[in-house]
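My structure is below; once you've seen it, I'll send some questions.
For this view, one protein chain was removed and the others were kept in their places.
And now, subunit A:
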Amino acid sequence: MRPREASALDALPALPRDDDGPVFAEPWQASAFAMTLALSERGVFSWAEWVDTFSGELKRAAEAGTPDDGSRYYHHWLAALERLIAEKGLADPAILVDARDAWDRAAKATPHGKPIGLSPDDLARIRDAG
C-alpha cells in the first residue's frame, strides 16, 4: 500500500472545539472583560482602540510562539487591558504592583474559606496614591 500523500491540510493545526461551555472559565476573566467594557463605555478609550490593542497583543503572542488555541485568550485580553491602561495613564504601574502585593498579603493573612479583603491601611495608601 502506498503511504498516503501529505496534503496541505495536514500542516494546519486542528481547531479547538467546545460546545456551549461557560462563557468565562474563571472569575478573573469575567472581571477583566467587564472592566474593559466599562472603561470603553465611559469613553476612556474607544472600542476601535481596544480592538487595535488587543489584536496587537494576539499578534505578539503568535510571533512569540505562544500556543493560541483559545485557552489563553483572556491572558492576552488582560495583558492588552494593562497595556492600554498604562498608555492612557489611568493608573501608575507602581501603584498596580503595590495593589497586587497588597492583595497577595491579604490572601495569605486570611484563613481559608473566609472572604479576602484589603486592609484599611492598604486601601488608604492606594487611594492616596491616586
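Please note the rule applied: a residue touches a chain if its C-beta (ideal position, glycine included) is under 8 Å from a C-beta of that chain, and two chains touch if they have at least 3 such contacts; residues count from 1.
Basically, contacts and distances are computed from a predicted model.
Asker: Looking only at the UniProt record of the hidden chain, which name from "nitrile hydratase", "Dehydrogenase", "Ion-translocating oxidoreductase complex subunit G" or "Sugar ABC transporter ATP-binding protein" is the right one?
Answerer: UniProt protein name of the non-displayed chain: "nitrile hydratase".
Asker: Since one chain has been left out of the picture, which residues of subunit A touch it in the full complex?
Answerer: 8-9, 12-18, 20-24, 26-28, 30-35, 37-39, 41-42, 44, 47-48, 50-52, 54-55, 58, 62, 68-71, 73-75, 78, 81-82, 85, 90-91, 95-97, 99-100, 102-104, 107-114, 116, 118, 123, 126-127, 130
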